[in-house]
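Of the protein chains in this complex, all but one are displayed in their positions.
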């Protein structure tokens, strides 16, 4: 194994790729089976079944063999038919970005947007749907990771369902870390990935598809087929008797299998609870240390990612460098419009454990102080985070 | 780790997914780094450099983050411009299949085909190019795995170059197992994957792209951009200073890194030699055991895959089941037109070692005998394979 | 990871250290826990319980933290009291060797020996015990690995029990590969290791200790205490509430845990059956190839190790070198008196699968032929091994 001269960080507290669970790393190192070997076919079916249980759904999920941008592009290409009017809900960079894919396939794309530190409401969506009854598809980015804010998916889903429209939900960085489930939010296509809150490396997408979405995609002559971008090709691929459209990513499936075993054994509510507590401690610590949260109000801040406003006068890249060089901690930058304005601390999978919030608060606050930011109090920050942790233990 | 009740096979002697090297499995289990972490950026650049060295090329390769069908579809979508006349060379199922992708993007697709147990010649290609000077792009599947036969890539490449056309070469299952290199065969886009002769799991594609191909793709308004199918988006992604178009498959890169270290340390010619010897021993054994090769002549049989004709009256699926159940050995079936007519023994990566040919010959011949095929002589088969191995040792 | 320039072999078909199961290798790579961490204490207790189930015993086993020679030396030092008369049963080098340890602690050591290609009988042991009623302890090497022969442990155990003596059984290389169980053979101390038929690396010993043996050891003032050689110190170490005498080998315990999961899931009788079949196929193949077994009769040949007589005029070291260099296969040499006279093919753990017998027969026979031995027929050997395998499948 050759190595670069740059040492690995000590803590990867990012929003993805995230630190993977040790059991997932061991899963990745399982022997590689031939995809048509009966043992692999049974294994693939079993892993799909575990995804289904994690989705708390009665219907069969789909696994696509690329990281979730594949699934999102494929969802746009498959579900949006020529001429469709699409309502794209925008509360951040990723929501905005989906509009570009939607525009490639739709007749018209409407946008309902809020500032990138706020979130949408079910009422606003309902109104938009009343204003334009010709809307066919609504697209929602549940947790817009570059902002660290969470939209009310179930409320919005109810509005979309009431209007009889189809809904695409990007829950890539929220599923597995909080209570967001495909059927509860009435998603027709629900996209997530194992590479965030499930603690796997990037390389797969997990989809829930409603009956209505299957019907529309299968009827859509422009939906990709015989393509990497196809969803319909994979509809029955989980069945041991069906062929794979192309070779599945065997090792990633093995890693996912290990991650789902952990998730199901711990219990989803317990997993969500530790994500929430870690984020709560982190937010308390960041504020007490003298820094500001990006989210306009704390109740919309994500339990899987804490976005911290970069103090005025600080270069964001230098801040992340200082965090890494001084303390060995890696955090995420913003993206697009939020790039340079915030840094993000991930609470996903193995790092969604409260004690990590201390590390994050100390490292970020310490680096700010080192860069000359006034009024930083590392001790107060850590103490505040500890109080949150301790209050949960009491 | 939950497991299915079907036990793993003992030997996976397939044509992909293949058995992975132990060092690759350990590579897959390395901690997952954030893709923008400086250590990962340097690592990614270093892995690209190793691909370049393995390609024996001066120009920078491209890694795409899906198994090689992604790269082939992307090559068709990117290099074939609207209205192009494409000459698709067909000596098997995969070559034929590329024509469907080509047709999606081209103005016209011409096909130059031979029976699926024969191969093309440079002369035939040169003639086809003389007949239709309006051809813009030629597509070649070097090793048509479902047939186990190898086209003369360098000879065909020379003909295409002489005519001034662009050439796409699918070397997915041959690169790394025999002497086929992007520049030697004058490929403008050369596609391979780590999941065959390099002994990795599926999940990545490796591409060489010529300057002419870059020029054409970048000038092609229909070439995918902001898409999983884009090649141009990734042109500079290997540079540590450039962003990734989307999240790379971190763990697969770690596995590839380990595989390239093995390949470069052993030396490509040594690796090719053991693939060749394993296949030669296997062919000798198969014939001496009383079975027939699929390839019309042995000189076109692949050093990375031995296709064995299914004896008359034998059900191919039952044959593979018998091979697995009696001896714990997994071999590959045919695909499409060759499905049911042949089985394939892979000699790729870690299984491209001569001793495996004994296992393969004994298991396949033994299963045939068990299914009632007359005239099978396992002992003669193994003895013949041994003579080939021994002659190399002398 | 630095590597030596000598490439790893392809197949390790030895009698120990043996090829480990992939799941064991993954077990070894589990995070290392503090030995007094509650999770490790519970884990250690659980692993002990799995050993107990594998022993099919009601009483608590003991794990010692060194490879089985530690347990054998410790057994001699602990159970043999000053002045004891010991009957050492000798059918090979390891049985003979135990006598040296016995002599260090005993008053007198009697030896009941047979030629090293034969085995002892219960009747002979009974007679020896009748002749010398002052014998206190009997020691038996069940499977004398350097000879590849198996003594009738249950029969001998019954004779010892009838005489009311204590019995030490070395079942290091037989337990887990055949039907030998501590209580069935009436062992007072039964020693085995995970590094043979359980498919783990060397580093631990597993012991069954009878109540009578505990009583004698605890009453023996010379039994090691506060020593690496102590057994009594570890009597209660499996209890989560008890301290460890010294730090246990955490990673080896993790590997053992994985091995026991495999063993118990497959079912001991199924495991024994595949060891037996592999050895039977191997013996048939060796003989048909024109070579000779070491064992005086085939019914005493071990199901976990096939000892093959080195043909006259052949240098044993050169033979093993040829097996490795030509075919990439590693087999074991003899030891002590059998060194140079035989080579040994292991059938232990993951290599106790019938198909490996073909590899072994072909490689050993091929190397003999290459060294000029006359009358070798590789094909006949492999064909004979196949017939045994096929007969079991029928």
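Here the chain labels run A, B and C in written order, and each chain numbers its own residues starting at 1.
Keep in mind that, in the parts below, contacts are C-beta pairs under 8 Å (C-beta built on N, C-alpha and C of every residue); 3 or more make two chains touch, one makes a residue touch a chain.
Every value quoted in this text rests on a predicted model; they were computed, and no experiment measured them.
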Among C:65, C:142 or C:208, residue touching the chain not depicted: C:65
Selected from A:11, A:34 or A:55 as touching the chain missing from the view: A:11
Candidate in contact with the missing chain, chosen from C:5, C:221 or C:313: C:5
Absent-chain interface as seen on chain C, which is shown: 1-9, 12, 14, 16-20, 23, 25-39, 42-43, 46, 50, 65-67, 69-70, 73-74, 100-101, 195, 201-203, 226-229, 246-252, 255, 257-258, 261, 324, 330, 332-333
Absent chain, residues of chain A that touch it: 1, 7, 10-11, 23, 29, 265-266, 325-329, 353-356, 358-359, 362-363, 366, 369-370, 377-383, 386, 389-390, 393
Residue numbers in chain B that touch the chain omitted from display: 1, 22, 26, 29-31
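We adopt the following convention: only the chains that are shown with their structure count from here on.
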Chain whose Cα centroid lies at the greatest distance from that of chain C: A
Cα-centroid distance, chain A relative to chain C, in whole angstrom: 52
For chain C, residues contacting two or more additional chains: 1, 29
